[in-house]
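Yeah, one chain of the complex is gone here, protein chain that is, but the others are all in their spots.
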Amino acid sequence: MFTKILIANRGEIAVRIIRTCREMGIQTVALYQSPDRDSLHVRMADECVLLDAPDGFLDQDAILQIAVEKRVDALHPGVGFLTERDDFIARCEQAGIKFIGPPARIVSHMRHKLEVVESASRAGFPTVPRSDCVVNEKDIAAVGKEAQRLGYPVIVKSCRGGRGRGSRLVMTPDRLGSAVRRAQAEALTIYGDRQVYLEKAILPAHQIGVQILADNQGKMIHLGEREGSLLSGNQKIVEEAPSPCLSSALREEIWRAALELAALFEFENVGTVEFLLDERGNFFFTEIKPRIQIEHSLSEMLSRLDIVKEQIRLAAGEPIGMTQSDVHLLGWAMQCRISAEDPRKQYLPSPGYLQSLHLPGGSDVRVDTYLFNGCVVPIEYDPLIAKLLVWGKDRESCRLRLSRALDETRFLGISTNLSLVRRAVEQPPFVAGNYSTESSPALSVEDTADELLLRDLAIAAAIAYWRRRSSFQPELPDRLLSGWHRDSRRLPS
Amino acid sequence: MFTKILIANRGEIAVRIIRTCREMGIQTVALYQSPDRDSLHVRMADECVLLDAPDGFLDQDAILQIAVEKRVDALHPGVGFLTERDDFIARCEQAGIKFIGPPARIVSHMRHKLEVVESASRAGFPTVPRSDCVVNEKDIAAVGKEAQRLGYPVIVKSCRGGRGRGSRLVMTPDRLGSAVRRAQAEALTIYGDRQVYLEKAILPAHQIGVQILADNQGKMIHLGEREGSLLSGNQKIVEEAPSPCLSSALREEIWRAALELAALFEFENVGTVEFLLDERGNFFFTEIKPRIQIEHSLSEMLSRLDIVKEQIRLAAGEPIGMTQSDVHLLGWAMQCRISAEDPRKQYLPSPGYLQSLHLPGGSDVRVDTYLFNGCVVPIEYDPLIAKLLVWGKDRESCRLRLSRALDETRFLGISTNLSLVRRAVEQPPFVAGNYSTESSPALSVEDTADELLLRDLAIAAAIAYWRRRSSFQPELPDRLLSGWHRDSRRLPS
Amino acid sequence: MKKLTVQVDGGLFEIGLGIQPAHAADLVVEVDGRKIHVQSPNGSARDAASEWFIIEGRPVEISIDEGFGWIETRWGTFPLRILDQTRASAPPHVGDGRVKAPIPGQVTHVAVRQGEDVHAGQPLLVLEAMKMENEIRAPKPGTVALVNVKPGQRVALNELLLEIQ
Partner (left out) sequence: MKKLTVQVDGGLFEIGLGIQPAHAADLVVEVDGRKIHVQSPNGSARDAASEWFIIEGRPVEISIDEGFGWIETRWGTFPLRILDQTRASAPPHVGDGRVKAPIPGQVTHVAVRQGEDVHAGQPLLVLEAMKMENEIRAPKPGTVALVNVKPGQRVALNELLLEIQ
């Protein structure tokens, strides 16, 4: 087993990886850039190094140099950043530092998403209907025919692309020509290659991912599926496992397809086989994510396995050491992504000083966060500040526990999407387990309430207003600097 | 099902019960005395009432009156306080308010501990060897003979007592006479009855409790055993489930005995059948606790059942609705009791203003607490401030997770027994799972460390000292009152 | 006695205060002429952003922004309007057409030019912060009177971006 791991990431995922390393008795080295110097992952690691590089967590040279200097045996990329950079993985391999993730050749293969889909298609797996690569926008009649064959809506996609950049959704035939022209121009700019193709748009859809663990002897197991269809903008906000929209027969079929697809690509380490599901129960393979995902924790709650621990073990060359029948997926899990965004400013990012936080507790509640009282949420990174997860023995008890946990949560000093998440969990399609990518919760900030509650809130608001406007100010600094005063609980009246 | 429950308790257990009620859609009414007016359970409840009564949470009249006025259907006593007062339970029953716990007749029976033990003994269950009640201390020769028969050490106990008051441990024959005299005098003062008896002292021992759920149709299941042998003073500090000292055969035997004993006493609702286990694997029934215990949460982690939810369901007259074979006890759980006690003052209670707290997060960690940033730990109540639990797939991974979680925990402003707990978890007998009631961790506050760590700590201490003594003070109030300043992360150097 | 008109969501209430000092732990307020007892356990607590009260035995925890425009609670977030009848000053006026940076960040794209007519909600520019591209839209219809920033420019919180007349 490894003795020291460099964590090439920050925020909640770095904290989460350090926790597992500590439980495994593995030393950790944290990286930080200057805005993050006071961040929790830095304090929790055994060692920390300033990442003083222009490209930050994407700077391969700087990160490799630190890895070598700190004499780590392995490097964990977390999520995002260098997770899918096969060139970096190859450099780690050359430097004798184990990259915790699949080998470079697999990641390199997975990055070519169209090739992956075509291979899967040739092997007989269902994939989203698509055209061949279109090279010439002048023959718009031929393109139109192809779109007609697939059926509208269609998506124009770059043959080289990934991550959806340069993709365009076309709802009706009259918009096709300009969409193709623009997509080609964009593809040329971004990827240096103007080839695009058409894909049928699955709308509404369900986004289903099956968690896979695979060792280097070809043994594989899955930890069931997750559904991440509830979006706000393009961000997943509430995810759950299992998926509420699958029959047991369909679920078994998707699990089997996921394992077979992972085997087809000789997948190793930890990844997710992703599918789109349409309203009629057809599923289509889309890609394999060769890394842990933010929502991996959902599968941890159902299987009671630590996926990062398994990932480290697998990267160290250990066998899986269990069979599919040893995996028991029990109950239901839901996860919310809490972001520093201001609902009163159209969900703009809301970084800043976190005066105080109160996290939910009790049974089967899990919070992964890098926040602490008095920390600063830096403006330089993405706004995800916490993952809140709960488990329940069935979907409804899980959902009620999530509501309860959200009610307990408080962030003072920064704005968050907490009220949006709370509303998402209460909206009828989600309550019924009958939602899709088209069921975004209302982004409005307003809720409804009965008259008595409104009156109570008006009273509370009036007193709060009066107090803040009144010339008498409570003596805050004094109390803070001198610790506890019994009397301070009540001021002279 | 009930629509509104009065919670006749405070602190972490009140918070814990409110959480379950909210998840069940049941309204809650909280009680508070004036020192507790800002406490978390009050804020979390749907309604709250000042308990303005001289006897506080023991004041039956006042609490019943509030229950009636607030039109609750049921009352949850929590742990301690009115849990084992059969007179109160009878009054609730008369008032048409369901007491969440066993019926009065069962609690009344359980309170007569000696009778319970004698009944069990007559029914053939092993109990701790004891003498008949001794009425006369003058015949010290007969008492001595009885002690000789049981074998030293022995305990002199009141025939009326419970909770250990008036009990005296006698290690050698020469101390027997005076111990009997003093125990009789105390028994007379406390219970109005000078009758005492001798019981063999099981030293060292293991304290084992089996969690029982029983409905009012005579159906019963158990949720396995817990071990609570690691004491500091007379307080349990670290508990675990399952017990590490039982063979599977012995475990099965104790489970069977627990169910049979519960059946013997026609037990209903939720309770714990308690045993002492000696070093040779003999177990002795001691009592049935007719209520939830602080450590019930351990069994929740293994069974993934919510015991308070089951308790409320059972009190409402619902059947258990599952059989023993539906209960799957998986993995290992450990619980620490965090108390506001000052290790630097011989573990005296340490109430006060909690400036800031940081609780551990991540997978399979549970915290039950009534603390929040800026709260006051009142001097009027017991010093238990938080329960910290973790789950692991086996004992060692559970223990390592507990260590990790303890490392993350911070309380600023009050002193706690955290360092004692951390040491208890690291001491060799606990690591080996080979400890007993005689394995109390050292109460000393000192730990050991290597030279480099000591040097780092000396540097840190020197800078901290220098800063606090230096005339330049950071401008705290400004920063606090005006929110986030980007610059405040770094002072001019 | 101080009088406030408070609108929370659809509810409009006349509230009288000032029978006791503002920071008293026990208060009586008048709502539409009726006396209501309110307790304020943490009247002196440090967290000015979160306050909690016991109103006729119901615990109510709230959080209100600096501008008194929103009230957040565990029952949801509601728009708030407070009219102070004993103060001359109204709440600060917004919507004068000056578009300011709602967060610090970097301008990556400016979509309009001086003199251009815009409709309410039309994208004006893109401000990058926290790895997100945030579209700033026109708060009202009008003509762009001033464009104060260029693509690539870093802006501070509340810095003037452009003005609509």
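Should a chain be cited, it is by its letter among A, B and C, assigned in written order, with residues numbered from 1 in that chain.
By definition in this document, a contact is a pair of C-beta atoms (placed from the backbone, for glycine too) under 8 Å apart; a residue touches a chain by one contact, two chains touch by 3 or more.
Just so you know, these numbers come straight off a predicted model, no measurement behind them.
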- Task: List the displayed chains that the omitted chain touches in the full complex.
- Result: A, B
- Looking at the whole complex, which of B:Met171, B:Ala263 or B:Leu412 touches the chain that is not displayed? B:Leu412
- Of the residues listed, A:Asp38, A:Glu93 or A:Glu146, which one is in contact with the missing chain? A:Asp38
- Query: Contacts of chain B with the missing chain: which residues?
  - Reply: 340, 342-346, 348-351, 355-356, 379-383, 407, 410, 412-413, 419, 422-423, 445-449, 451, 453-470, 472, 474-476, 479-480, 488-491, 493
- Query: In terms of residues, what is the contact footprint of the unshown chain on chain A?
  - Reply: 30, 37-38, 42-49, 373-374, 480-481
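Going forward, only the chains that are shown with their structure count from here on.
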- Task: Please flag the chain sitting at the greatest distance from chain A, going by CA centroids.
- Result: B
- Which chain lies at the heart of the structure, taking centres as C-alpha averages? A
- Which chains, taken as a pair, are joined by the highest number of C-beta contacts? A-C
- Message: Based only on mean CA positions, could you tell me how far chain A sits from chain C in angstrom?
- Response: 31
- For chain B and chain C, let me know how many angstrom lie between their CA-based centres, rounded off. 47
- Any idea how many Å lie between the Cα centroids of chain A and chain B? 39
- Item | Numbers and ranges of chain A residues touching at least 2 other chains | 351, 355-356, 379, 407, 413, 476, 480, 488-489
- List, in ascending order, every residue of chain C touching at least 2 other chains. 41-42, 45-47, 58, 104
